[in-house]
Every structure is written in C-alpha cells, then in structure tokens.
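Dropping the structure in here first, questions after.
All protein chains of the complex are present and in place, except for one that has been dropped.
Chain nomenclature is as follows: A and B, assigned in order of appearance, with residue numbering initiated at 1 for each chain independently.
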Amino acid sequence: MNAGLAQRNPEASSTRGVMAERPDVGKLSVRNVGKIYDPEGAAVVAVEDCDVEVEAGDFVAIVGPSGCGKSTLMNAIAGFDTITSGEIMLDGVPLASPQLAPRPGPDRVVVFQHGALFPWKTVLENVTYGPMVQGKLSADEARIKAMGLLGECGGLDRVADTYPPQLSSGMQRRVEIVRALMNDPSILLLDEPFRAMDTVSKTTMHRHLLQMYRLCRRTIIFITHDLEEAVFLADKVMIMTSRPGTMKKSLDITLPRPRATDMLTSEEFRELKLQLSATVHEEAKKAFVRGEREQA
Amino acid sequence: MSAVEQDVKTIPPAGRATGRTLRPRRLARFVPGWRGTLSVVAFFVLWDLLVRWELGGFAHISSPLAVATAFVEGYLTSADYWMSWWASFQRVLYGFVAAQLLGIPLGLLLGTRPLLNGLFYPVIELLRPIPPLAWVPLSILFWPTTELSIIFITFIGAFFIIVINVHDSVRSIKKEHLWLAQSMGASPLLIFRRIIIPSVIPSIAVGMTLGIAVTWNVVIAAEMIASDSGLGRLTWEGYVSSTGPVVIIGMISIGLAGYLSTLVVDIVEKKMMPWRKGH
Partner (left out) sequence: MTTQTKVGHLKAEGLRMSYQRKGREPDVVLEDCSLDVEPGKLTVVMGASGCGKSTLAYNLAGYLKPDAGRMTLDGESITGPGSDRVLVFQETALWPWMSVNDNVMFGPVARGEMSDAEARQAALKLLERFGLRDFRDKYPGQLSGGMQRRAEIAQALINKPRVMIMDEPFRGLDEMTRELMQEYYMKLFEETGLTTLFITSELEEAIFLADRILFMGDTPGRIVRTIDVDLPHPRTFEVLDSPEYLALKREAMAQLYVGVEGLEELA
C-alpha cells in the first residue's frame, strides 16, 4: 500500500512519518440529502436531493452562490446540524440521517473562513490541544507530531511559540489546517477558508494547502465561491444551485498533480474553467436577483 | 451567526438552530419555559422553608406570605407608599435628565474641539473616579436643601458616564463618514448636524442605559443616608423600626422601579435609532 501511495505521489516520500498513511479512509457518500427549515411554519427547502460521492483521498470543491445550502450540507457532514431526508455515510458508517442526532467528531474537522484558534494559547498549544485532551497522544508525542506538521506547512514551526493574534490571517488559517490534521481526520472540511484574501495571499495559501494535501492525502471537501480556486485545487468540481440547493454539474479536473501556479494560465486550465463558468454565472445571477427581490 | 442563518437569510431571526424545532425569539422572551417557572416557584418555596426553620439569619426575615399580606393590607392603597415611589422617581428623573442635558453637549464640545478638550478633559478625568456617594457630605454642605443635594448626587451618577461616552464616540467616528461629507462640500455645521450627531447617538444610548442603573443605585443610598422620603427611606425605616415585611416590600419596589425605568430608556433609545430596527 505504501509503495502504491508513494508511486502515485513521489514527492511525498520526504514527508513520510509526519502523518500516518490511511489511504482507505474518507469515502463519503451523500445520498438524496434534503433539509427543510420550518421556523414559524414557513417551510424553506435549503437542500434537496443532494448527491455527492467522494472517493477516499479525493479533493472535491463545491462551488455555489451565497445561500445555496453549501453550509447546510457542510454542517450536516460535520455533525453540527440535522438533515430531514436522505443519508450521509463515511466509510460505510452512517453519519447523518433524519433518525440520527447530529454528532460532531474529530474524524471530520471543519476549518471556517473566520478562524477559531484559541487566542490565549500559543500556536503549539492550539495544535496539540485536541489529541492531548482526547488522550490519543502524550504531550511529547503531540509536540513532535505538531512540530513536524507545522514545519511541513511552510515553516510554521518557527512561530510555534507565538500567539495567534500576532500572526497574519493566512498563517492563522494554516495553523488551523494543521490543527485539524493533528486529529488524523478521515475527512477535512474547508468552508471558504481563503475568502476575502488578495491574489498574492491566496496563491500562497493554495501552495501550502496543496503541500499539506500531498502530505496527508486525506479527503477534502472545499467550499468556495471562486471557480478559479476550485479548478486549481480540486480533483472534482461540483456546482451547487440555490434554493433548493442541489448538485447541478460535476466536472473531473484532469490537471496533473502536483499543481503548479503556472497552470493557472495554461490552455488546459482555461478549457476546464470554460466548461463550468457559464453555469456558475447563471447560478450567481439567479441567486443575486432572487436575493434582491427578497430584500424588498 | 450560525451557518443556518447564512444559508436561509430571508427567514426572520429565529432561535439558534439546535437541531430541534426553532422557536421565534420574541415569543421566548415573554413566555417563561417550564424551567423558568419551576425555578421561580422553587425560590419562593425555599425562602418560606428557610424562614420557617429559622435557619441562621433567616430567623429575622419575614416569610413571603407575611410580606404579601403586609403589602396588601398596609401599602397597596396607602398614599404614603405611593408618595415614596413618586419621590424617588422624581429625583431620578431630575438628576438623570439634567445629566443628559448638560453631559451630551459637553461631551460633543470636548470631543470636537481639541483646544477645549485639552483644557477641560483632564478635570473630568480627575473627578470621574470619585464614586457618586462620596459626594454626599459635600453636596449636603453645598446645597440649601436636602432635596437638591440628593438630586445633585444622582446627577453626578449619570453625568460623567454620559460625558465620557459621548466624548469617546465623537473621537472614534469613522473617518470615512466625515471624509465623504467633506468631499460632497458639506459645511462644518451641516457635518455636525447630519454626521456627527447621529454618529454618537448609539453611544448616548449606551450612556443612558448605564446611567439609569447607576442613578437608581445612587438615589436609594442617598435616601437612606439623608432623606425623609422615597423608596430608599421606606426600606431603611422598615429596618430601623424592625418591621421585617417593610424591608422586603421596599426592596421589591426598588427593583421594580429600576426595571420600569430601564424599559422606558429602552423605548426612548429605539426611537432615537430607527436605522437599528430589525438588526
């Protein structure tokens, strides 16, 4: 198995050992999922007949306009909220269904747009907190693993003793991703983590994220508004429509890995983006117009 | 904000998504749930039991029933009792309103004029830490009547709070808001009227909320020390004359009076900030 992984991914060999290799975990099935909110009797269908199949270790990006139900879907996978129909399975185990009470777990961690690091703990303490509290790692083991991961992620080991508010927002986000990885999750859920960053910071973040993905090969679900980002990062891009939120289009991204920044201006990239951009714009416009109507 | 609210923006603000049925917040505020009812009932039962068992200091406290009986028989229809309300309310009103009328303009003036600010703000900083009650002796010496001295102390309680709130908020007005008006050629007077004043209204509201609470604290204490009327006096007399129920009737009345004043201030604040509606 190890050999196979290394072959698929030759540059990973140097980083072996920092993360356990678990190439079989992280197969996610979202089947016919629906979510109806019913406050004050007004049923609002946030998500309907939503299907997503993600193979273990795949990087899937979900693109959709504001209010399309991306976050609802994410919350259901993360175990923050219920669904009203369908089911979600992770490696064959039901995660969510109308009968199941929602239950978050360290095997699927969410990284949000606005950071959730403890400001009163150092970077290292933030990162080691989870596994130590769960008793999975001793203090020493946690520290060694944390320093390894931080180091791999663009030299964050240099700021291990810094408090999060002293870091740039990009660095904070990277620390959060490291913190998520410390739990050895089966799946990593990223909810618009790089929103509102400028082009240069975003490019830097993409490089670090891809490096970490190469390192751990865990399933990633990445939610974004930004089509270019989605195509650049993912193995598969899915476009979600809004109200009700459902998967409208899906495209396998055939760009080879490792992804390099100059691919952004390649002909192949342009073609792939072209196949999706019309759909995205159409959905954006629909959501925009409806959003304005509803404000009135 | 929970992600649910993000996704379904048009739904009127409802309770947090807990995975169970969402209940509109407005309803929840006025209808106490069974937990709330239970805890209030338990409080009175416990109070009654402790008094019955004469546990420690409770030997000197009246039972809820005794308080209720005393209230209905001796106070509910007593003109003296309602005069106590009126006396305290009057003092709070005068002190509070005077503090706003003087404090808001002073805060605006100091906030907008660097020269005046440099000259006078240090004095305010100097006097501010003195607790209002520390002013009691000086106030009694200074003012010809006790009534005026109590109103003055009440005034002090709310005055520094409002001055400082307004002053600070003038100085932290978003510079973009001022610049934009300058770009459009607005005169300084117009900027003051249409930009600066509305900008500080939220801080005036905060100052008023804090001020009304302090004002009640101060007026009750001042009445206990120096006055022969008011709710504070009523409570104190209950103690002096060892009439247990009166002490508690006084306390409840003061609590209620403070609550009612806060409600009024809340309503005034909402009226002052129509643009904050529905947020």
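As a convention for this text, a residue touches a chain if its C-beta (ideal position, glycine included) is under 8 Å from a C-beta of that chain, and two chains touch if they have at least 3 such contacts.
Since we're looking at a predicted model, the values are computed, not measured.
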Need a quick check: the contact residues on chain A for the chain that isn't drawn. 65-66, 154, 195-196, 198-201, 203-204, 207, 224-228, 261-262, 264-267, 270, 273-274, 277, 280-281, 283-285, 287-288, 291-292, 295-296
Positions on chain B where the hidden chain makes contact: 174-177, 179-187, 190, 194-195, 198-199, 201, 273-279
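Assume only the chains that are shown with their structure count from here on.
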Length of the line joining the C-alpha centres of chain A and chain B, rounded to whole Å: 48
